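Note that this complex is displayed minus one protein chain, with the remaining chains in position.
To keep things simple, chains are lettered A and B as they appear, and every chain counts its residues starting from 1.
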Amino acid sequence: MDAFDILEKVRLEKPVVHHLTNWVTIYDCANIVKVFGASPVMAHAKEEVADMAKIASGLVLNIGTLTVDFIDSMIAAAKSANEKGIPVVLDVCGAGATKLRDDMSFKILNSVKIDVIKGNASEVARIAGEQVATKGVDSSDVEKDLIEIAKKLSGERKCCIVITGKEDIVYGNGKGYLISNGCDMMGNVVGTGCMATSVIGAFVSVWDDIVDACAGALVCYEVAAEIANETSKGPGSFKNNLFDSAFLLGRSDVKKRIKIKSL
Amino acid sequence: MDAFDILEKVRLEKPVVHHLTNWVTIYDCANIVKVFGASPVMAHAKEEVADMAKIASGLVLNIGTLTVDFIDSMIAAAKSANEKGIPVVLDVCGAGATKLRDDMSFKILNSVKIDVIKGNASEVARIAGEQVATKGVDSSDVEKDLIEIAKKLSGERKCCIVITGKEDIVYGNGKGYLISNGCDMMGNVVGTGCMATSVIGAFVSVWDDIVDACAGALVCYEVAAEIANETSKGPGSFKNNLFDSAFLLGRSDVKKRIKIKSL
Partner (left out) sequence: MDAFDILEKVRLEKPVVHHLTNWVTIYDCANIVKVFGASPVMAHAKEEVADMAKIASGLVLNIGTLTVDFIDSMIAAAKSANEKGIPVVLDVCGAGATKLRDDMSFKILNSVKIDVIKGNASEVARIAGEQVATKGVDSSDVEKDLIEIAKKLSGERKCCIVITGKEDIVYGNGKGYLISNGCDMMGNVVGTGCMATSVIGAFVSVWDDIVDACAGALVCYEVAAEIANETSKGPGSFKNNLFDSAFLLGRSDVKKRIKIKSL
């Protein structure tokens, strides 16, 4: 898996990545996709989501500020994406926090083909049917063996599972990666998790091996975060620097810093 | 009132602060709460707001981009917060600008218990039944004696009143503060008022004396703004620096700069 090869393909092909995401980090989702070289488009009207998905190369769904109508639009977009054969990434943001989030996550998963399920430990554990308590949308320590959860859920849902945290787990199609890039400062800024999902959306849009694409996306994004952090005073300058370092990310940066192992 | 003691408690307890806020500054509301050490959660679906309020320690309502449905969700969330006994902060953003804003502000105030009403001079004056003209959502000079308005409204609504401006008035439970921190640059950036409300939401989430918590929130936030301003070239770098300085704010910063007097 060469993470930078995938990024180069994103920069070359500039795939349109259609998003139905939350209203908090929607700008950051769009901008991180843009600075990595892809072309974000945000559209959620039920009358146009199917059409928009048809001109896209990938679809990102994020339930952060879901409503019931919005989930219906997500399903319509995903059906269109499924028909076209483009990958669909689902961020189960806040799953476990309320019954609605759980119900709607399962409604999506049971209505359409999802290619990547992404969340933090407690969110993904909840989707896997494990009982965990979520405190808002922040990650929480979960005792369960996360790799086993990823493997089991991947088999059940026939998709790639991404669990982000201090170490990220990517698992699908019988193979997986553990990624140790990133920095603590990411936890002090709203939107770093959502942006990770959007970057995954850009990478899977151009690369056939979806597990490699997810891992490559996290590596590039988190290496950019490490670089950004080195010249930051706090979370404000960090987020700003992150857009710069993602835009400027070079092959040698990734080569020097990548911390990945196979599972 | 030791403002920094309250901030330390926020950083220690990391309270979940549930928001139903506007779509313009929603990111900044979440991020300022995050960098001050609390855990923001934004959720507005009528099916989940009551559940989300139940796992929160405080609720922030901001009518900046209100719709009638959204106000119904706010009321459902606030009822749940009232039942649980957690504080509810209402930013009457833009009150006085349209009949809808006035009507909906009063609908909220007459439907649920609000612990803090916050706005600029003309907004709060309008809620107090004084005739003033609002020019959009910016503050305007109001001739009425604002402290008297705060006292009267506090008595009538049995809550804490926060009026922000060059000097901020905090009044409730028969006591009050006048705060003179902050800087002119805050008036050149969209969202500084909304962020103040969200910081208040974080502070009242961990502190029983709600008047002290409101005053402490404004002191910490505005001292952070003063520090940010010292290294800013304009409103862009200022807002960025504000997230840094809020994150890094230390006891000595507050001690050195605090400008507060009792009313």
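Just so we're on the same page, a residue touches a chain if its C-beta (ideal position, glycine included) is under 8 Å from a C-beta of that chain, and two chains touch if they have at least 3 such contacts.
Values in this document were obtained by computation on a predicted structure and should not be read as measured data.
Visitor: Pick out the residues on subunit B that sit against the missing chain.
Guide: Interface with the chain not displayed, on the subunit B side: 22-25, 27-28, 64-68, 94, 97-101, 135-138, 188-191, 232-237, 239-240.
Visitor: If the hidden chain were put back, which residues of subunit A would touch it?
Guide: The missing chain touches subunit A at positions 16, 23, 26-27, 30-31, 34-35, 39-45, 47-48, 51-52, 55-56, 239-248.
The rule is short, and it goes like this: only the chains that are shown with their structure count from here on.
Visitor: Take the average of all CA coordinates in subunit A, do the same for subunit B, and state the distance between these two points in whole angstrom.
Guide: 32
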